[in-house]
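Have a look at this one before I ask anything.
Complex shown without one protein chain; remaining protein chains in place.
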Amino acid sequence: MESKPRSLKILDAVTLILLLIATLLVFFFAPLEAVMGLVQKVFYFHVAAGWVGMLSFMIAAFAGVAYLRASHHKWDIVGLAAVEIGMVFAFINIVTGSIWARPIWNTWWTWDPRLTTATIMMLIYAAYFMLRSGIEDPDRRARFSAVYTIIGFLSVPLTFFSARLFRTIHPIVIGTNQPGAEGAFDMTGRMLATFLFGLLTFTFIFADLLWHRIRLGRLADTVEQLKMKTME
Amino acid sequence: MGLRYLHAIRAVLWKDLSAELRGREMLSAMLVFALLVILVFNFALELDAKTRANVTSGVLWVTFAFAGTLGLNRSMAMEKDRGCLDGLLLAPVDRSAIYFGKALSNLVFMLVVEAIVLPVYSLLYNTNLFNPGLILVILLGSIGYVAVGTLLAAMAVQTRTRDILLPILLFPVVIPVLIAAVKASSGFLQGIAIADIWSWLNLLIVYDVIFITVAFMVFDYIVEE
Partner (left out) sequence: MNLLQLGPADTTSYMIAGYAVIFGVMLLYVLSLVVRTRNLEKDLEVLAELDHE
């Protein structure tokens, strides 16, 4: 594999520093929430992870469009990288959402529109991998993956709206009308600053991981091509 | 686009309809399956008259979704196995005509099944399902379902995992249709004011428009050889 470009090394360092600062902010700068206690601190990175999940999906869809227009194999690598990372962070988002819900509302799951949509998004990601594993031809695989990310990405906002509409008409049975897994408390200035910094940090984490995953993808392709060559 | 395009659509549609009229395999399979699903629901959910009123739209739409998958799979598999697709692809017409033709035939089959399930359900459970609002919802919902389903089925049939893959690809993406259709259906069945149901209908229409458009733009890339 080509050696790590200098910009990537810098990005790695910056990302780690940001993560360190963000974590320190969460534990030492942001105030303790009056009712929920320490578990509220999970919220900062929970939402940031959800954000990365959405961002990944968007990048994947754009890569899909790019692939369909240009047929340049690199877009398939980008799409796959984005979906993989998105899946990891969507998973983090959902699990931390559940961990938060448990002490607050005494339930492991709330059918909150955001959590519901995040779960469905993860299912679409999973379906993406199953689609890919069923296709041998690389070009067809790339095309179909591209189409599916576009369809999937477009469906997500619609799913969110329908879940939210569903929710306003039928409040969840457990307890009173919870305003959702996020924002069930008033954010003070410090909390907001920590929250926004968390979003920034995770965006950097996404970019960093994406770059690394793309490099991995290119390496995998090279190996694949070489394998084909030696088989002949 | 013109006349040739419309002719192509009609040709594909007619091919499917006449093939089905001859054998009626797919329709009977979808129908029997749908009725079985309803039967299973009866025993699984133990619905008394009151609960049933709340749950009817859900049961109906789950039934339609599953039966719909059967139809979509079968319809595409036929193309692949009999090599009809290759013949169609050689025709000098925009590939999207094939998409519309297939989508329309899938829609027809789904509507036929729904048209039979409704009276059967009404009879079995002594509910009146002959509601113009409900029919509208069924139409809009089926259109959305089939619009995406035809596209995804065309992909799924070209993979190794074929039939099993379609529901996995389709269901997460078609959830807005299911939610909106179920809510709108029960709205109409329970006689709720149109003003309250309107947002659901709106959602269905938006979904239909978006995905028919996208499928139309993207179908070409799926059937490239």
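Things worth noting here:
Note that the chains take the letters A and B in the order they are written out, and that residue 1 is the start of every chain.
By our rule, a contact is a pair of C-beta atoms (placed from the backbone, for glycine too) under 8 Å apart; a residue touches a chain by one contact, two chains touch by 3 or more.
Since the model is a prediction, treat every value here as computed from it, not as a measurement.
Although it is not drawn, the missing chain touches A when the whole complex is taken into account. The chain not displayed touches chain A at residues 1, 32-42, 45-46, 49, 85, 88, 91-92, 95-96, 99-100, 102-104, 205, 209, 212-213, 215-216, 219-220, 222-223, 226-227, 229-230.
By definition in this document, only the chains that are shown with their structure count from here on.
Put simply, chain B touches chain A in their complex at residues 148, 151-152, 155-156, 158-162, 165, 168-169, 171-176, 179-180, 183, 199-200, 203, 206-207, 210-211, 214, 218, 221-222, 224.
Of all the residues in chain A, the ones that touch chain B in their complex are 68, 120-121, 123-124, 126-127, 130-131, 133-136, 140, 143-144, 146-148, 150-152, 154-155, 158-159, 161-163, 165-166, 169.
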